[in-house]
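What you see is the complex with one protein chain gone and the rest in place.
Up next, subunit A:
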């Protein structure tokens, strides 16, 4: 007996938990003695996270995913993923007595017979739209600030896969109610798959369990939608966040921020309060939208039937770019050769869209190769300070936006009283030429902004005050920026194009030549940051009396 008592008290002293007698203290002690959680609290509890509105985009994505899980779990209790034909007998009078699949019928019941069911459906759908949108914006933020650079390239790839999976989740979910729109979406997928050479026909039969539409597809998509895809997404999100902890978050250039530190608020308590609170704000906003605005009114569309279709149908926004790409293909891109059909009108779309997204995925590696930059980067670039990257991004966004707009070509034509053909031809032009134009404009704008920054650093900003000098001359007073503000404008790296160097054998390889060429293209136009000498000289130019000190 005595030995046990001593050991217990020794243990208590060992972990340093004082017996204050409070419930919290003893509960914490209980848990720590079984989990050593105090170590995790020590490591993570005061971890610093920098603050910036653009860092919230990733949080919105994470939180909408949680909302999707919560609302989706509710829906699974009522939804029947079956294409068995039933006759609808629910509360929505216009569809009463109409044969439809159990999937459609149970979705109708969720909407019209279960209190709060419609609300949860709409929360689920709105949160899904927000999920993909937030990921997209988060990716743009990462891209334009150069946050994908070493050591975060792999996390970019993980995030990219999450983006693709989010779209897959969206599409599989969209297809589940088996209404007219979702069926037409699947019909398009079926047509796309059949257009793939050699395996397309068989693959379509495997997917649909026979001829389209069959009676299997909803059940199969359901497995993907609620089990396989979410499991992969959860695992990848865990990895994504783990990497954020390992790398520590990036920060914007600012006074006191260096590549060796991270400045911000500790997880406990400030970050927990702000980020935790932000979850509720995102949830609240989604809830508010879901209570005020209808989304996907399947009761207006009716059950799937291969024959009817309504004009002006639109896919969910994130599928738009792929759908739009299909519309932009000119007439006649299909041929028969050696008794087989080559559907270029489908293949070209698959290849071009595929290449585009693969380029997005591997961009960090391409840029690293071109720039030869092997350093770790924890301070973000202001987009203007990486003009070529920003211009490439602008070109990519223009390309994507053109495809995306094409998905609504008919709506644009009817809405603005344009011809269908005119809209398509215009968008074909913007898809092909727009990226080049966007590249040029974005690059010039970046360089102009950099020049403006230089001017502000060297000569201050225009104060709008006109002063008359003793000699009768009028000048505008330029207000100098303080050293903290100035640091934001000058703290970026300058680069020079890569030099062609022979390798150990004294040869210059083709790859090296390409690389040097790309490096020149990447860095030839650049504005160097202001140096101390330049600043001193500039200050000499301004007599003290007109800098308004």
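Keep this in mind: contacts are C-beta pairs under 8 Å (C-beta built on N, C-alpha and C of every residue); 3 or more make two chains touch, one makes a residue touch a chain; residues count from 1.
In the analysis below, contacts and distances are computed from a predicted model.
When the unshown chain is looked up in UniProt, the name that turns up among "Tryptophan synthase alpha chain", "Cytochrome bc1 complex Rieske iron-sulfur subunit", "ABC transporter permease" or "2-oxoglutarate ferredoxin oxidoreductase subunit beta" is "Cytochrome bc1 complex Rieske iron-sulfur subunit".
Residue-wise, the contact with the chain that is not shown comes from A:410, picked out of A:33, A:410 or A:455. Residue A:371 is the one among A:29, A:175 or A:371 that touches the chain missing from this view.
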